[in-house]
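Heads up: the structure comes next, in structure tokens.
Missing here: one protein chain of the complex. Every other protein chain is in place.
Right after this comes chain A.
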Amino acid sequence: RVLAEAVLHFAAGQAEVTLGAGTGDRIGLRSHVDDVAEPSKAMVTELWLGRDEFQAVAVAPGSRVTFCLKEFRALLSFAEASNLSLTIHYDTPGRPLVVTAEDTVLEVHLVLATLSDLESSSRPSQTNHVSHLAAPSDDDLESYMIALEAGADEGGSGVPPSPTFPLRTPRSAPSDPEEEEEEEEAAVPGTPPHKKFRSLFFGSVLTPGGAGPAPSQEVLAEDSDGEN
């Protein structure tokens, strides 16, 4: 609920927001300005949340990631209505941010791509620094998808600050944003990587074929349509 109230302050159209750990144990949210558009014309909104407003905080000071607000808002309103606690896991800019929530009947994993630095798009950067905008987020989605195929280790639950996703070198040609979307949305039966990606968003503990999302070796959330 704290977060839902916090995001109210951002404009309805605000595309991206930066979440960061500031000084003095504060967590900040700041609207992200797209460099492409006129930077001097955009209104910037910023607010800080105290550590005590969270149930638990384990962040590296100065760390910061930028992600899409729209999807986050959607999850927030769902979580608020269902009275769920949200856990946010993030890593360096460019690596995905995962929001998880758990209930007796469901588990939610929302994976969002974060903006990365242009220079470090081919390998994960080891130092936490402010992410500049330039690289489109589809680069990150791609690396993430590859990591999935390769059997990324989730390892996130219970180990703050973030799940680690070993990254391979991504394909050299970044795909078209449009193409990327089509891959996500088209139901392409029998094509393993796409199917896995589509199923990331919600996994149900009732899925036949076993364990829920958490301890899986290969995917964060099993395909609810069930290979079996």
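Note that in this section contacts are C-beta pairs under 8 Å (C-beta built on N, C-alpha and C of every residue); 3 or more make two chains touch, one makes a residue touch a chain; residues count from 1.
Everything below uses one rule, namely that contacts and distances are computed from a predicted model.
Visitor: Among "Checkpoint protein HUS1", "DNA polymerase epsilon subunit 3", "ADP-ribosyl cyclase/cyclic ADP-ribose hydrolase" or "Helix-loop-helix DNA-binding domain superfamily", find the name that the UniProt record gives to the complex chain excluded from display.
Guide: UniProt lists the chain left out of the view as "Checkpoint protein HUS1".
Visitor: Which parts of chain A are in contact with the chain that was left out?
Guide: Contacting residues on chain A, toward the hidden partner: 1-2, 5-6, 8-9, 11, 40-50, 52-53.
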